[in-house]
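Note that this complex is displayed minus one protein chain, with the remaining chains in position.
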Amino acid sequence: MTTESEKLNFSCDYLEGCHPNILQRLMQTNLIKMNGYGEDPCSKSAQDRIRKACGAPGAEVRFLAGGTQINAVMIDALLASYQGVIAAESGHVAVHEAGAIEAGGHKVLTLPGKDGKLSADAIRAFVEDFAADPNHDHEVWPGMVYLSQPTEFGTLYSLEELTAISKVCHDNRLVLYVDGARLAYALASPENDVTLPDLARLCDAFYIGGTKCGALCGEAAVVPHPELIPHFFTIIKQHGALTAKGRLLGIQFDELFRDDLYLHIGGSAVLYAQELKKALQEKGYPLYLDSPTNQIFFVIDSRQRERLSAQVEFSIFEKLDADHYAARLATSWASSKEDVKRLIALL
Amino acid sequence: MTTESEKLNFSCDYLEGCHPNILQRLMQTNLIKMNGYGEDPCSKSAQDRIRKACGAPGAEVRFLAGGTQINAVMIDALLASYQGVIAAESGHVAVHEAGAIEAGGHKVLTLPGKDGKLSADAIRAFVEDFAADPNHDHEVWPGMVYLSQPTEFGTLYSLEELTAISKVCHDNRLVLYVDGARLAYALASPENDVTLPDLARLCDAFYIGGTKCGALCGEAAVVPHPELIPHFFTIIKQHGALTAKGRLLGIQFDELFRDDLYLHIGGSAVLYAQELKKALQEKGYPLYLDSPTNQIFFVIDSRQRERLSAQVEFSIFEKLDADHYAARLATSWASSKEDVKRLIALL
Amino acid sequence: MTTESEKLNFSCDYLEGCHPNILQRLMQTNLIKMNGYGEDPCSKSAQDRIRKACGAPGAEVRFLAGGTQINAVMIDALLASYQGVIAAESGHVAVHEAGAIEAGGHKVLTLPGKDGKLSADAIRAFVEDFAADPNHDHEVWPGMVYLSQPTEFGTLYSLEELTAISKVCHDNRLVLYVDGARLAYALASPENDVTLPDLARLCDAFYIGGTKCGALCGEAAVVPHPELIPHFFTIIKQHGALTAKGRLLGIQFDELFRDDLYLHIGGSAVLYAQELKKALQEKGYPLYLDSPTNQIFFVIDSRQRERLSAQVEFSIFEKLDADHYAARLATSWASSKEDVKRLIALL
Partner (left out) sequence: MTTESEKLNFSCDYLEGCHPNILQRLMQTNLIKMNGYGEDPCSKSAQDRIRKACGAPGAEVRFLAGGTQINAVMIDALLASYQGVIAAESGHVAVHEAGAIEAGGHKVLTLPGKDGKLSADAIRAFVEDFAADPNHDHEVWPGMVYLSQPTEFGTLYSLEELTAISKVCHDNRLVLYVDGARLAYALASPENDVTLPDLARLCDAFYIGGTKCGALCGEAAVVPHPELIPHFFTIIKQHGALTAKGRLLGIQFDELFRDDLYLHIGGSAVLYAQELKKALQEKGYPLYLDSPTNQIFFVIDSRQRERLSAQVEFSIFEKLDADHYAARLATSWASSKEDVKRLIALL
């Protein structure tokens, strides 16, 4: 919540701390001695809850601290040295990870996306072209497909789309990996039909985002078939991604998955975002694209940008032409009804 | 504190959560909106407090999540591609980081240490031998010296020793970097004469450990002369080491450096450890080496090990011969007087 | 030369061995003892001749074995860890090096090219967009521009174009590096106006290709201002790119630069290629693009492809549509007038 004297802030979905249950649990457990590196009872309970929520009793679940980190670790763990990862041009790994994937030795093979999404057809065409290219032994082998659900544009893969992509991947020996940095906002969207068990069934690995979805930090890697990543613990350690006090991550996910909180925590954010979308349209702002989750992309001109910026913090995503910009408003699990109302009044 | 029914645990110094001030501050600030990636007021305040405590007003201070991570980032940031890092054979980067330094492309050039410490003479001899070797262009260039204060064996560099090492480094164009994972336990030791301003004056970079010294997570990199690492922010991001909710780290270090808490937080742990050391000696356990901080290394035989293990968790550090082991007891800022008494009674 | 019974082969420009002068010199010097690693008199003479041909008396010249290798070494030597290299989408480093650049930790930042060429304007727009992007600290920093002269499509940068690109690079602190795998065919083209001294003046580093231009193996890195790459020798060794018997490379470049042979060695190949281009046009094959050097790209349909393939080896570069292909004919310094005549008769 923002007090009246403060500037509204819808610039991103990681502006606040964490769900109060997490803080309470941190207080309750603070002086209890627990072993490190994820060998604590909170982490074990959180792993069990996640396995159950995913309908994947045999899955390996590991907690890492942040999004770029988990992507770099997973991609490195899942690819052979000569393989690269297929991603949409707008994919987080392709743009906003400062080369973390390449620092691990792997090329990001980008394909044009539509509203941030890859299609099964585009992936199939790419791998078929690769296979048909007589020089492909001189090129990076596609070894994996990276998707984000929701995408960086807040859009969603439908179950049908994800099923088709999964089939293309497995027909072509590509690992399918899904970045769920904002997964709670997908799961809470009325338009979503992809469940956690669907992800566990269709993907080779994915992660359940904590940082943007109610935690202070933390992302949960899920590997339905653990034999896919031997010595995962050591790989995490080697990447500097092993948290000594694993309880910090375990407690957060144990709370996020207590009573299925994670499935609902994004609900208000999605509702508010859709209200913002409606208000923007009513006030004549063209949508840049139509997102059913917690990020709304719209078009503003320089004058509008200047006026709005004086009262609200939001993101400029791209300069479209001399006078127009793609802008983004993001809500979070902690956004308040009052702030949304005030923002709508200002639009 | 351990309740009577629980087994005592002195296996390491990261068994508990964090200093209560940190939890309180997390509660107070939880729903305040703050920008990400360290651009929040808590991080800025913490940076200022650390700069002040170090007497280094121009220093760059950055917060990372953990020890292996910060070592990998700093070493990669400070070395050219063809350079390696000199460390003691027992150095954390040489042994217990699962090859994180090598994964970044750098060789760890190990020298035998004495009680975990390198000497200025040994470093000088190494670089002089390297310089004299006609084939040295075919070898990894020493570019940096890595020390830990206190060392992995709990021992301390004196100001005289550190000054001598600093001189050897700077005479030989070696960067001097100090790993302060347990720095609070050095600063609180009566035997210590190296202050934070000394570190800032003598080192090119060092880190102030949080995870083992009262925080849930977090280590503070200090670079007295920031021009040494251009684009440090991007380098951190590239390593997957940038915390989105930087407030989590900022708050912890802001509290640890409020009213110089960090300078004293290790005091009880050091006191208790020295009591344990005295008790061990009185009861006839030989010391493995003599440490003035919060880790005590001693020798036990198989029978003692079996008996003690039934009632206390502690670490076996090394098998010395068929019947003897080097064992370690570690205290932390959260160890209780009662637990220490109970442990002494059991020895 | 191809004997009548053999199939003609214009599939690439590295089908033959080396210029006869090289073999003769190898014979003459074979049992003379010479020091390794480039410390032999032949390498030193070759370095001097290259420095003289480039009008760059202070340049560092080093001989490496092959093209992908030298690109990987140079890019790694010239970039900081957080930097990437700008290249055309068709650039060799972006497509046909199996991820060697990424294996060294660097992202290839691709821009669309025109006939394989980047423009100064496109580079400037890219770096200005990067600078204007508020999130650019989360992205790979552009640190270098990679060009090839001639390009992978056989096209040439004019002196005016290269001068403009050099200015953009130096205005924006980008290193300019030119891949000269086929440089002899540029230097011998009547349309070329970029000399070796121009390259030495306008670029920060470039390489003079041997393998495709009369040598058995070998490429010569030229760094006009050697202080740009400290410890270049060790960097080369670290990449496994140091040739023990450096004489093998030294002898080849010493011969290629004796009496300016390199400036002329590509002449016949360019002449023959231009004859082939004229013949293709006369016989109604559309050009895919117009190249003034030794590679000719043209369009054929399936029937033509089948007929021609029976008698000539050539490359299919790309499938254009269901029935059409971009094909390539390449000549080399060793192509014979007779083979060219026979090929024209077959078109």
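Remarks
By letter and in written order, the chains are A, B and C; residue numbering begins at 1 in each of them.
Heads up, the rule we're going with is that contacts are C-beta pairs under 8 Å (C-beta built on N, C-alpha and C of every residue); 3 or more make two chains touch, one makes a residue touch a chain.
All figures in this text were calculated on a predicted structure; none of them were measured in a lab.
In terms of the touch definition stated at the top, the absent chain reaches A, B, C within the entire complex. Here the missing chain is touched by one residue of B:88, B:140 or B:181, and it is B:140.
Of the candidate positions C:140, C:242 or C:265, contact with the hidden chain is made by C:242. The chain not shown here is touched by just one of A:182, A:237 or A:328, and that residue is A:237. Touching the omitted chain from chain C are residues 1-2, 6, 9, 11-12, 14-18, 20, 23, 26-27, 29-36, 65-73, 97-100, 103, 211-212, 216-217, 234, 237-245, 247-248, 334. With the whole complex as reference, residues 76-77, 80-82, 105, 137-141, 230-231, 233-235, 237-238, 242 of chain A touch the missing chain. Counting over the whole complex, chain B has residues 81-82, 84, 95-99, 102-103, 105-108, 129, 132, 134-135, 137-140, 316, 319 touching the chain that is not drawn.
The working rule: only the chains that are shown with their structure count from here on.
Distance from per-chain Cα centroids to the pooled protein Cα centroid is smallest for A.
Distance from the centre of chain A peaks at C, each centre being the average of the chain's Cα atoms.
Per-chain CA centroids place chain A at a distance of 33 Å from chain B. In whole angstrom, the spacing between the mean C-alpha positions of chain B and chain C is 50.
Averaged C-alpha coordinates give centres for chain A and chain C that are 42 Å from one another.
Listed for chain A are residues 97-99, 103, each touching two or more other chains.
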